[in-house]
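Data first, discussion second: the structure below is written as structure tokens.
For this depiction, one protein chain was excluded, whereas all remaining protein chains were kept in their positions.
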Amino acid sequence: MKNMTRSLTFLALIGAAAPPPSLAGFTLKEISPESAACAACHKKESPVIYAQWGSSKHFRANVGCFECHTANKEDPDAYEHYGQYISTIASPKDCARCHEKEVQEFNESHHAKGARILGSLDNTLAEVVEGNRAFKTTAFPDGVSAAAASGCWQCHGAEVKVLQNGRLDPATWPNTGIGRINPDGTEGSCTACHSRHAFSAAQARTPDTCGKCHMGPDHPQIEIYNESKHGIAYRANVDKMNLDNPKWIVGEDYAAAPTCATCHMSATKDQATTHDVGMRISWNNRPEISIRPEIADAKLGLPGKDITWETRRANMINVCINCHNENYVKAFYVQYDALIDLYHGKFAEPGLALYQAAKPLLAGPQFSSKLDFIWYEIWHHEGRRARHGVSMMGPDYTHWHGTYEVAKHFYSEYIPELQELAERHMDSASADKKAAAEALHQLIEATLNHDNHKWYLNKMDPAEKARREQQVKEFQKRYGK
Amino acid sequence: MKNMTRSLTFLALIGAAAPPPSLAGFTLKEISPESAACAACHKKESPVIYAQWGSSKHFRANVGCFECHTANKEDPDAYEHYGQYISTIASPKDCARCHEKEVQEFNESHHAKGARILGSLDNTLAEVVEGNRAFKTTAFPDGVSAAAASGCWQCHGAEVKVLQNGRLDPATWPNTGIGRINPDGTEGSCTACHSRHAFSAAQARTPDTCGKCHMGPDHPQIEIYNESKHGIAYRANVDKMNLDNPKWIVGEDYAAAPTCATCHMSATKDQATTHDVGMRISWNNRPEISIRPEIADAKLGLPGKDITWETRRANMINVCINCHNENYVKAFYVQYDALIDLYHGKFAEPGLALYQAAKPLLAGPQFSSKLDFIWYEIWHHEGRRARHGVSMMGPDYTHWHGTYEVAKHFYSEYIPELQELAERHMDSASADKKAAAEALHQLIEATLNHDNHKWYLNKMDPAEKARREQQVKEFQKRYGK
Partner (left out) sequence: MKNMTRSLTFLALIGAAAPPPSLAGFTLKEISPESAACAACHKKESPVIYAQWGSSKHFRANVGCFECHTANKEDPDAYEHYGQYISTIASPKDCARCHEKEVQEFNESHHAKGARILGSLDNTLAEVVEGNRAFKTTAFPDGVSAAAASGCWQCHGAEVKVLQNGRLDPATWPNTGIGRINPDGTEGSCTACHSRHAFSAAQARTPDTCGKCHMGPDHPQIEIYNESKHGIAYRANVDKMNLDNPKWIVGEDYAAAPTCATCHMSATKDQATTHDVGMRISWNNRPEISIRPEIADAKLGLPGKDITWETRRANMINVCINCHNENYVKAFYVQYDALIDLYHGKFAEPGLALYQAAKPLLAGPQFSSKLDFIWYEIWHHEGRRARHGVSMMGPDYTHWHGTYEVAKHFYSEYIPELQELAERHMDSASADKKAAAEALHQLIEATLNHDNHKWYLNKMDPAEKARREQQVKEFQKRYGK
């Protein structure tokens, strides 16, 4: 297994590269007088924060309020608070003083780039289509979209704006989006998963943590997990998961079920834990057409550009084989790839070509036409559900929430809408429009006459049609219709 | 903090007002002979009821079957059962014999008025649009809608009808709807949350209890909670929640997570527990346009009419600050209010005005036109999801289930349907219709030319358009489209 070897070598190197913590060890001898001063007041003012901290590993290591919130006077978000300079946000840079390896891995991941959605279709939706500029704050005197601030940014991360005295602009904070751009220029929010102020690894390992963002119509990973055998086993055996064990190696420390972390991040006996969540996925199912993760990493300038999907798949298989034999895992990947192929060949590629052909006929801006929404949901919502569903063995999401919805909208909404659009411009006074309408019409015809779609025109191969009609008769007899 | 002070004073008064229980103490010296007689038989006939009662605080207090189900012979639903007069339903009046303060608070809440939906749009749907009169019972010889009986009434509460010998009409019972109108005239069903026959406070404190009704397309509070940091922490730490502690003060008795009860009902070190669930909410997000809760209370004649939203918000902040600092909480409310403003200004207010303008052109009764359903779902389903989503920090519900759906249907369904309606009547023979069509057309034009919507007409400010196009190019370069 060549790929595996490369992968494990790669990961071992990452592990070896972790330098010692820049603080004098993870454990301080005693609590600092500054943190003790914070606690004296906050145990009364914020009793839950105090209690959660008291339940954390930080407490045992004498890492208190001050150790994480301390700031230099000149830091952009520093402010004086009872004689100390502190900042509200503890950024990955702060966390990296003790957790350097984790932060570095995170920095190399897509998660760290979550806030770079400016200019995306989704961003246009939130700012222009759903939003307006009525949300005016000190940092946004011309206004910003409340739909972006309370929607997108809460998962993707805001670019936090600092006001006077270290106060944070309320359009940009509270925010724990995974790719938050912090006042110190760092990207990311460790509390996205390691919630304040217990910072519990156990909680971060629960699938619900990931479900904060990985849920809903366009990326229902938590719903798929809950449907899957993996999720069923987890819910039934959560008490056997040993979730709060510092060492948490599948097959050594727990064997009842995998969580999201198990497969995508946590250690096996061969692989170290990684905070780069893309190192075990072999498809990036985000775009219209799924791409390989190294391509996506290259676009973002991430070092993952050099880690091929085959290596990443070998990494994942190294997790799977703790619970499944290799034949099983390989056959699963045959099924997974086949569904991606089906989605690509039958819907995504022709659908995208049709959309490009329709564009010259769409007068208004994107999302001003129903066609825009139909195509957008086919790939962005339903097509993703199918692809994510199969990737995690959730058959209902693959089929009923996935390919069924894709096909339903392709045939009953997209094609008719395209046909009407072509027809409407067939006799256009504009030669360009007329030509575009003719080209669109031709492409619709070619698409529907393809083997994939000719059933729709009642042009199914007669032998197959007869065979199917026979099956229907037998079914109806069997179920007594 | 003036508001806070007023609020806490108010709540302290409620606390102080609680009179001693009307029974001789909460604890009886021994089980009554009547209850012992019940148990002798029911431990065999209904072993689970017996077991659940055995796990309850009632058991320890010697409060048995008879103490709650006893009735006077003349009670409308009394019947003789092995020599005793009892009734099937233990109403709030029965519970109030020991739990007077809780019942009084409940009586002052919207929950108690849940059954007052007769005449509402939702009621029309269930009785006329979805329903028919085929469900005939003794109490409803002319029939009643089964969709109302098994749908609406199961959450809102039925008006329970008594037949002969204390038997309850099956169209109206089984029913544990929160606002049930009981045979004794009281409103409410304590078992809506305190399920028979353990009446466990611990269970009532779980978010799933509230999720019985607060879920689904039009008020997905439980889904939002499960997505939120609050829900994630709860699911990960349920064992640390100390849920069955009699005293359950956040920051004193538990610190791992808040449930619905924590924020809306349960005690803080400054506030007593309240069974009036509206005392900490500052928006009523039920109607087309959100209103302040004191306005809603005034309409229903509830004493909450005198408690301003500012006071209620201060009450909530008094919960929040156990886990968050005041800056955080205030900034959260800035975000919450901004989203409400966006929804109101961009969609709810113009949408409602357009609907009013369209009404003269809608020939049939409400819900006979597709337009009725489109507008209804924009505000009743999708607009609520956005508003509830932001109120509880569930970004996917705010955006993908919320503002995205609102905007999608506003532009791709509502506006085109309205435009077609106006056009269809533009040359109407009826002068009234013609005028209405013209007015509707004008309003559509004015709406679309407003700053909020002019992007749709491709009239975005050129500078902004250029800036956005630049962003799109950068994004596409970044992600390699």
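For reference, chains read A and B in written order, and residue numbers begin at 1 within each chain.
Convention: a residue touches a chain if its C-beta (ideal position, glycine included) is under 8 Å from a C-beta of that chain, and two chains touch if they have at least 3 such contacts.
Computed from a predicted model, the values in this text were never measured in an experiment.
Contact with the undisplayed chain is limited, among B:Leu125, B:Val162 or B:Cys263, to B:Leu125.
The residue touching the chain not shown here, chosen from B:Cys152, B:Ile281 or B:Ile307, is B:Cys152. When you scan A:Glu227, A:Glu288 or A:Glu377 for touch with the missing chain, the hit is A:Glu227. Listed residues B:Asn62, B:Gln84, B:Ser195 or B:Gln471: the one in touch with the omitted chain is B:Ser195. Residues of chain A in touch with the missing chain: 226-229, 231-233, 235-237, 250-252, 255-256, 269, 321-325, 327-328, 330-332, 334-336, 338-339, 341-342, 345-346, 386, 389-390, 393, 395-404, 406-408, 411-413, 416, 451-452, 455-458, 460, 468, 470-476, 478-480.
Against the chain not shown here, chain B presents residues 45-49, 51-52, 55, 88, 116-120, 123-126, 128-135, 137, 145-147, 149-155, 167-168, 170-171, 173-174, 176, 195, 198, 200, 202-203, 206, 208-209, 211-213, 215-218, 287, 295-296, 298-300, 363-365, 367-370, 372-373.
One rule holds in what follows: only the chains that are shown with their structure count from here on.
The angle of the rotation superposing chain A on chain B, based on CA atoms and rounded to the nearest 5, is 120 degrees. Centroid to centroid, with C-alpha atoms defining each point, chain A and chain B lie 31 Å apart.
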